[in-house]
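Missing here is one protein chain; the remaining ones are kept as they sit in the complex.
Here the chain labels run A, B and C in written order, and each chain numbers its own residues starting at 1.
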Amino acid sequence: MTLLFDSLFNGISIGTVLLMAALGLAIVFGLMGVINMAHGELMMLGAYTTFVVQNVFRQWGDPWRDFYIFPALVAAFGVAALVGLILERAVIRFLYGRPLETLLATWGVSLILQQFVRSVNWVLALRLGVFGLLFFGGWWLLAKRVDWPRIKGWVLTLLLVLSTAIGTVGGRLLAQTYALAVTQPWFGAQNRDVTAPRWLRGGIPVGQLFLPNTRLFIISLTLVCILGLYIFLQHTRWGLRIRAVTQNRAMSACVGIPTQTVDALTFAIGSGLAGVAGVAVSLLGSVGPNTGQNYIVDTFMVVVVGGVGKLLGSIVAALGIGIANFLIGSGTLALIFPGVPILTDTLNFFATTSMAKVMVFALIVVFLQFRPRGLFPEKGRTVDA
Amino acid sequence: MLTAAPIATRQILQIQDLTVSFDGFKALNGLNFSLDEGELRVVIGPNGAGKTTLLDVLTGKVRPTKGCVLFKGKDLTKLKEHQISVLGIGRKFQTPRIYQNLNPRENLELSLNPHKEVFPTLFGRRDLRDKVDALLETIHLVHKDRIPAGLLSHGEKQWLEIGMVIAQDPDLLLLDECVAGMTDKETEATGELIQSLAKNHTILVIEHDMVFVRQIARKVTVLHQGALLCEGSFEEVKNDPRVIEVYLGSHKRG
Amino acid sequence: MKVLHSPHTPDGITTPAQGLDLSPRNKLLLEAGVLMGVLLLLIFVFPAVLSGFRLNLLGRFLALSIVALGIDLIWGYTGMLSLGQGVFFALGGYALGMHLSLQLPDGRIPEFFSLYGVTELPWFWRPFYSFSFTAIAIFLIPALVASALGYLVVRNRIRGVYFSILTQATTIIFFNFFNGQQRLINGTNGLTSFTTLFDLNINSAEMRFAIYVATILFVALAYVLCRYLTSGLFGRILVAIRDDEPRVRFSGYDPTGFKVLVFAVAAGLAGIAGALFTLQTGIISPNAMSVPFSIEMVIWVAVGGRSSLIGAVIGAVLVNFAKSLLSESFPEIWLFFQGGLFLLVVMVLPDGLVGWVRTQGRQLWIIFQLWRRRLAKTSLA
Partner (left out) sequence: MAHSLNRRQLIKMGALAGAGVALGPQLWVKHSLPAYAQGETIRVGILHSLSGTMAISETSVVDAERLAIKEINAAGGVLGKQIEAIVEDGASDWPTFAEKATKLIDSDKVATVFGCWTSASRKAVLPVFESRQHMLWYPVQYEGQECSKNIFYTGAAPNQQIEPSVEWLLKNKGKEFFLVGSDYVFPRTANTIIKAQLEALGGTVVGEDYLPLGNTEVTPIISKIRAALPKGGIIYNSLNGDSNVAFFTQLQGAGLGPDRYPSMSVSIAEEEVQAIGPEFLEGHYAAWNYFMTVDTPANKKFVEAFRAEYGQNRVTNDPMEAAYIMVYLWKQAVEKAGTVEIDAVRQAAYGQTFDAPEGLVTMNSNHHLTKYVRIGQVRSDGLFEVISATDAVDPLPWNQFVAETKGYACDWSDPTKGGRYQV
């Protein structure tokens, strides 16, 4: 009985982290059909945001330092949503309906984001700022001219070269003047430390079990997010619009729904959720440039197993995968079937975290033999045109 | 291919108690239907009557919830799309579905190929040029045989797809609104083509265009809410009070 | 033969392909000629021009271009985007790596086994003593694995992004397995320290040149194979499957067989590439099965142009050279450029370099025709 409860709790713990990470993806991939390989990097940005907020609160000393986590959640949502918004406007909206191209482009974005957090310092930030200001400012100013369409190509090229040059020179000057103060990376390639507030350390003993507070916090955070998402999608005007656009884009546009705004909003929310997941992940593991990479394939599997477009599917799939991972990885499964030597041996072979992953993924492939469209497939004549 | 059957009344297609439901909505509801060999049949019915679903079942795209479909004595409900196609049912879709990046010649060759397994296709030697030329002649595309089919006009695409279906040499041709979007002249030519095909094929046509139906129809079946409403000649059906109710009734409400 | 009407654009300008007006037979001859020319150039001119290091790089990248050809076959022509080609690449590499590791005096086993206290050669190593077995295994093992996986996935009509995601999950399965099995296959470190093949020192200059030439020949062979598969009726069915798979079923074909076959061929090609790459880098490790590497492979094809086989080869060689040069010049920040390159290609050059050259060429051709017509008009006047 303890074994069962223990497995269940630990499985759910693993599952909720997966779910947290997959929730944003379920929206972006499930509702919009966009494969966002940079989803993990949005999580990473959320985790770095937590790191920054934590440091700010730490400076203010007690009682503040123990409550950084709540503003961090808001900030992480904001930062990730903003980056997601830029990503959607600048890249993804040109690629709707071409999921494979989106996959490749967002992979490029993920590389850039990883390198960005490694290299970013005041010089780089300034260069980017100056470049953005000059290039887009110039664009905005000159676009008012009557003959804009004619000169656009050349002017933009010129602006690009000029603003790059000014940014670079400015950066150089800054670096020479202030040296280390501005050239030192903000985060660097090393991992950074996010410390859970004191009230989140430790745990609650239940019988022989010990429920860590961070896990309980993540489980409740996940619940809150799911609930919030459900209410947003089902009971608000924008939620209705999102659902409408998901089902029939052309018709939605006809009845006056601003589909572009809806796309941007949906993507921003999905990205924001990735940011929140980043906060959760920062409590468990490290904050580093590779933080996101570790989750991306797992989260895609959650969405695929759950059935694209179904929130409930993702929930069940995440918990299922979590529990399976725990049962196999901890060797509990081998304890359940003690009688059969071959089975026990096989299960013991897979009873390391590393091999459990092999087994779970293999099981997923087998599962898809029976349910190719996931746990909760969409039905109807329109599915496979 | 089986040529004209010795006994004209032999049934090539029998459908019994066919029901298809999507999440509780019954697109077809206990449909009974049969087709004689060599027959040209037109199926009409208001929107949502289940016409396209019927074709989907006949081609294996949709599995029925209940009922059975016999084609040349074989049950189609267990077969996959390509097996049904090889068995002798060819389908022309509502909106033309041709291979946009292949030219008409290649589109036709692909359908003409007599051995459709992997290795015969890869290694088999075949000379299909004469057959392709003849078909191109039939569908009036000789002069456009080398440009990507995606660049053809809508009417030409419709013709090409009809050509592709003929190339499969099916015993039963299913034509789903094949004159949609055609000019009057093209529609008439299509009608003539279907008439001439009907001499040695069994054909099932789904149509909305009543002028066209009048041009080609010998026997008409009316579907309504997934079930058979009535059957008969064009004149009989046109004057049937139930049909008028279904069409005009919905017209009044709309 | 019937007289063909050459197609015209609305302005009555012939497109360059028709402008050259070659019969299919002559086109094929021209292509073969160009291929031979490139081969001769690679074998006789490049070694004289490039430094040994760059030539070795070129050889490696040409080996990688064989994977790219396979990806072009399944993605560019058949529409299956596999993010798991690294697995097949590595399987081929491991097959050869095992053979090379077994070039030992009788009775001795590869040295790394001693680290884990393994004294007897695991059973599945034994066949790799034989070179002929290894040579077959390099192609066949990846092809069989791909057939099995492909059949399971394709049979259920899992396509598009789902196929991509599943192949990506496959890389994780294989990566973790190879990475975790230290006692069987040396885990993370992979197989390395190869010295001889056919009792010849593989690090000698002559042998390296021989491997380079062999690589070029294999690229040519792979090209011819892919060319054969993508032309003719078979190739058209692949394109048809890419454009409208359900329609192909209604034409009476079962796409499963076709897709599984090309997937297996692409995997086999990846295996050959992996073996040649291993031979030239001297190491094969589970890293080759990592998620990023397989995605990079796809990028090569995207950069070169996925609608043409030449594009795949060019893409693989160019992207890798660019990566090498950029990471040499900007070791700290070259990932920015790599990421930017991916973005740029997808957003700006959706048909890759070859596609870009084609459209530019067509535009130039049109401008040329216009200019000629104007010239004709003025001379008439």
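Structure notes:
Here is the rule we use: a residue touches a chain if its C-beta (ideal position, glycine included) is under 8 Å from a C-beta of that chain, and two chains touch if they have at least 3 such contacts.
On a predicted model such as this, the values are computed, not experimentally measured, just so you know.
Of the chains displayed, those contacted by the omitted chain across the entire assembly are A, C. Residue C:57 is the one among C:42, C:57, C:211 or C:346 that touches the chain not shown.
When you scan A:110, A:214, A:271 or A:344 for touch with the missing chain, the hit is A:214. Against the chain not shown here, subunit A presents residues 6, 10, 13-14, 17, 114-115, 118, 149, 152-154, 156-157, 160-161, 164-165, 168, 180, 184, 188-196, 201-203, 205, 210, 212-215, 281, 283-291, 293-294, 325-326, 329-332, 352-354, 356-357. Those residues of subunit C that touch the chain absent from the view are 51-54, 56-57, 60, 114-117, 176, 179-180, 182, 186-190, 192-194, 203, 277, 281-283, 285, 287-288, 290, 293, 324-325, 327-329, 331-332, 334-335, 344, 348-349, 363, 366-367, 370.
We adopt the following convention: only the chains that are shown with their structure count from here on.
When every chain is represented by the mean of its C-alpha atoms, the one lying closest to the mean of all protein C-alpha atoms is C.
Rounded to a whole number, the gap between the C-alpha centres of subunit B and subunit C is 42 angstrom. Subunit A and subunit B have centres, each the mean of its CA atoms, that are 48 Å apart.
For subunit B, residues that reach two or more other chains under the stated contact definition are 61.
Among all residues of subunit A, those that touch two or more other chains are 384.
Taken together, the subunit C residues at the contact with subunit A in this complex read 81, 149, 152-153, 156-158, 160-162, 164-166, 168-170, 172-173, 176-177, 179-180, 246, 291, 295, 298-299, 302, 332-333, 335-336, 338-343, 345-347, 350. Partner subunit C is touched in their complex by these residues of subunit B: 59-61, 80-83, 85-86, 90-91, 93, 97-102, 106, 109-111, 113, 116-118, 121-122, 126, 133, 142-147, 164, 168. On the side of subunit C, the complex with subunit B involves touching residues 2, 4-7, 229, 233-234, 236-237, 239-240, 243-244, 246-254, 257-258, 261.
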